[in-house]
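One protein chain is absent from this view; the other protein chains keep their places.
Right, chain A next:
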Amino acid sequence: MIEVAGLKKKFKLTKDHKKNNTDKIDPREDKQFFHSVRDVSFHCDKGEVLGLLGPNGAGKTTTLRMISTALKPDEGSITISGHDIVKKPLIGRKSIGFLSGSTGLYGRLTVKENVEYFARLHGMNKKLIASRCDELFTLLDMHSFIDKRAENLSTGMKQKANIARAVIHQPDVVILDEPTTGLDIMTTQTVINFIKGLKEQGTPVIFSTHHLDEVALLCDRVAVINQGLSCFDGTLDEFKQTGQSDVLNQAFMNILTESRDV
């Protein structure tokens, strides 16, 4: 359903960065550029949840931003249902729902207005917006606060509103960038239930996380990135096997160590 192959992305180094970083230790840095993503590939089929793992600064967010079309890759391809979204980003944007832990809402608009605004930007008609909103507000138990301004919501309410905003257009693929970071247990559970719901509907989900318990609970596949390079892409069982036990932390550490040795 979604295939990512040979992604590469570099950023020009700022003068300040060059000055402040005299002790060059990151292999991704050369005189002019920081090669954030050097070669990343993975795929995720219909009804699968793929966990994108990696240490801080590994290139996960840049990879997800490329998939979501916010950034254009320097090299590589991203295809969703056969469409090359690098060449045709507008098709990609129609097909993708994106949510991150830091995604914001328009504070002076109500929850309903926020969600409807994004629905209209996706070209949905009034009738469809009304039915889809009702469906999502019921599913996420949001009816009690849909007329409240977003600036007056609790963190949990905000994340529910963000989920509704991200999937209002019924995307073919959902991308979640550390969606549970900084959330309390109740809100985290809402996000987890939401991912489970998407999986049941057959929607592929790619999500990055540092919480391996969430990976164990939700993922069918795992991809690990370290220093901008793919160092694992396989099923959850295959991932577990690399640790010689069922402890995911061990598997993750083993993969990182091996990738550094290489």
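Quick note on the criterion: a contact is a pair of C-beta atoms (placed from the backbone, for glycine too) under 8 Å apart; a residue touches a chain by one contact, two chains touch by 3 or more; residues count from 1.
Following the convention adopted for this analysis, contacts and distances are computed from a predicted model.
Of the names listed as "Signal recognition particle receptor subunit beta, a GTPase", "Sigma-70 family RNA polymerase sigma factor", "Aminoglycoside phosphotransferase" or "ABC transporter permease", the one that matches the UniProt record for the absent chain is "ABC transporter permease". From the set A:A5, A:L71 or A:A216, the residue in touch with the chain omitted from the display is A:L71, counting the whole complex.
Of the listed positions A:H122, A:K148, A:K196 or A:H210, the one in contact with the omitted chain in the full complex is A:H122. For chain A, the residues in touch with the chain missing from this view are 11-12, 65, 68-72, 90, 93-94, 96, 98, 100, 102-109, 113, 117-118, 120-123, 165-166.
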